[in-house]
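The complex appears here minus one protein chain, its other protein chains still in place.
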Amino acid sequence: MKLERITLENFRQYYGRQRLAFSTDSQQNVTVIHGVNGAGKTSLFLAINWCLYSGEGAANVGELISKEAISRVHNGEAARTTVELTFTHDGERYLVARRLEGVKQPDGSISVSGADDFTMMRTRWDGQAERVNNPVGTMNAILPSNVRTYFLFDGEKIDNFAKPEAGDEVRYAIYHVLKLEVLTRGQRHLEEAAAEYRRELKSASSGELRDLLERDEKARDDREQALTRKEELEREVESTRRQIADIDQRLREMQNARALQQQRERLERDIKQRQAEMDRLVGNIRETATSRFVLIGQPAIERALVILDGKRERGEIPSNIRQQFVHDLIDQMRCICGRPFELGSPEHQRLLALMNSSLPGSLEDDVLDTSAALRPFAERARTLRESLNRDMRQRIELLALIQALEEELDDVSRQLKGSPQEEISRLEKQRQEFRADIESYWLEQGNLDTRLDALSKEIAQLEKQIERAKKDKSRQHLLTRRANLAQRAADAIGEMYQVFADDMRQRIEAKTKEIFKSLIWKDSHFQDIYLGPDYKLEVIDRYGLPARPELSAGERQVLSLSFITAMSRISEEEAPLVMDTPFGRLSSHHRNSITEHLPELADQLVLFVTDEELRDQARQNLEPRIGAEYRLEFDRGTSYTEIVEVG
Amino acid sequence: MMAEIAASRDAVAVDEAIHEIYRQLTEGNDPVSVPFRTMKDVFMWAACLGYRHGERRPLTGKRVTIFRWAQFTPQVDVPLLKALAIADSGDVNVLLSEDEILTIAEEYANAGIHELRASVLGEYGQPLWNLVGLLT
Partner (left out) sequence: MLKDRLMELFKEYDPEVQRVISEVLTLEQEHISLERPRVKNLVRQIIDHIVQDESGDQE
């Protein structure tokens, strides 16, 4: 992040609209802002903070709006303050603006309703600005608020990190600036996700699919078996028929059996014929029976006809006059017999009445047509019933006929069986056996057919269930992979966390030492910087002992500053260092050496200083690196501050 | 005839629960055990039986379409449906609404189907002969 420009409007003592451009040069990267105490340095520093991060730390939100601005509006009117900041980051230019509005109260104070209004825009390649949808998320990626105190640095807190009890502060700083918190959160959320996936897995059943597949296989096997058996039976029936044919042949050849055998053959042909007749008759009966619902509907038809006829009799349906005809008639003012009639004459009235009492045209047609269609039904009902009865009687006759023929057949068989000729008798007995076999084959075939039907239905249903179970299965598989991946990622972070934390700690330690050495003039006095696992920042003297108790106030402050700048370097955040009166409590010695090296410690440096802080050698040291300079001029008369550019 | 008056639907429906009975009466090849060839035939039978019994039963559950208008023959089916409608309402004006005629038929069928099933499938003997029995 590199600050470009800040614009304040009615912010605290900055009445009106005032602007300040920061130096963005890489060599002359220092912007100096002078002001005596109370002139507005802290307010300006606050403006930057407030604009980027809102109320945290702002003393009183209600006191942000310029008093002068408030005084110039009437009771009940709104007064507002806005701070705009332009900055670049990662090659993009951003403009953020925060605005606060309040309504002036009778007692002169301001009542702030609601929160402030924060917008962020990003400049496109063509110069147009487009709104950023997730400003907070974007700021978190650029410079999150939880680490801002290490970059927007309040000089009052300069020795915070070097205090003996500062272990927690140091740990917090490292933890947040160096993204350890990000790692911890990442690990935690991945663990939670993995646990959730595992919970979801548990609730899905797994054994179901296997079970269904087994049942499906069994059903298919059964079906195969049944089909095979059917084929077998076919062949059996065939072969048995052939054997019967053989016997028939033999009987035909035998003198004493020939006549009977021939009779049998005749009878069998006859029966076949009759059975074909029967099939046709049954088919016929079915056709007619299903369409005979009309007979059942008789009562409805009769009643409907009564109603329809009633309508007609009451003259509501002129039987030979249609409405259109009447219409035409009236138009032409002619009577049916051809004579014209007068408007209002009795003929005219009667015709009108007739027209009005008739039914609407199409309904009338319908009534007539329906009536016509139904009438025959009533008349034909008797004939319909009779023809069906005739068919049924014929069926009974056929049945009797077939039965008689079959009895004759039995008789032939009995005669043959009772033949004195042994062989004939034997053959006939055998033939009868064969016939009985065929019948049991047929019976078995019939059963198999039923079974095959049921199996087909079962298989179809199982297929559906298997499809469903397979979907579940693949969903489970997916869940397992997800649980797995989430857990591995969480574990990876866990494994590497300490490595990372230690690595960071060591880097900070080394960097702090490097900076501390370059800043402190008494460096020969100190040997080393130590940042232990307990996160205490120690200076080690040449005797190898912690030197902190002997550090002067100034030295402690420099140590703190070294730590902060080390962090900002290590974190590699492209962020500016903005410091509010950082040298106030340092000795001139320290001040001088710090000002020599400070510009190297950040890409962009913004210093709010009093004239006291920055003079003589310190000023001279900084001079070559100053890219922009301003003075905050406070007017006691008006109570507001003006930003004035210097040089 | 019917086409002149606009209808809001063009298919006949039954309650989902009844659909099974219609299937039982029409699925299969053997004319003696499966006397009906089309669901339209079953429907007409059920509607007439329902009227004869004097009971109309509104459809209550989920509706299943079983066949389209076009299946009704203009010579027999349509006049009979109209007759049912006129006999039920006592008024020829019912002919103005095709929807109403259909609804009346559907509701009679919804009542009559149970008698049809019981007579044809629920008795001893083959279904076809049971059906003929209803006519004689």
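Assorted remarks:
So that you can tell them apart, the chains are marked A and B in the order they are listed, and the count of residues begins at 1 in each.
Keep in mind that, in the parts below, a residue touches a chain if its C-beta (ideal position, glycine included) is under 8 Å from a C-beta of that chain, and two chains touch if they have at least 3 such contacts.
The structure displayed is predicted, hence computed values, not measured ones.
Although it is left out of the displayed model, the omitted chain contacts the following shown chains in the full complex: A.
Touch with the chain omitted from the figure is made, among A:Leu213, A:Leu485 or A:Ala510, by A:Leu485. Contact with the chain not shown here comes from a single listed residue; of A:Asn160, A:Gln261, A:Ser419 or A:Ser571, that residue is A:Ser571.
Screening A:Ala400, A:Ala460 or A:Met496 against the full complex identifies A:Met496 as the residue touching the chain left out. Touch with the hidden chain on the side of chain A covers residues 134, 136-141, 144-146, 178-179, 181-183, 185-186, 189-190, 192-193, 196-197, 478, 481-482, 485-486, 488-489, 492-493, 496, 499-500, 570-573.
In this section, only the chains that are shown with their structure count from here on.
With centres set at the average Cα position, the gap from chain A to chain B is 46 Å. Residues of chain A touching chain B in their complex: 282-283, 285-286, 289-297, 299-301, 303-305, 307-308, 311, 359-360, 362-363, 366-367, 369-370, 373-374, 377, 385, 388-389, 392. Of all residues in chain B, those touching chain A in their complex are 1, 4-5, 31-32, 35-37, 41, 44-45, 47-49, 51-52, 75-76, 78-80, 82-84, 86-88, 90-93, 95-96, 128, 131-132, 134-136.
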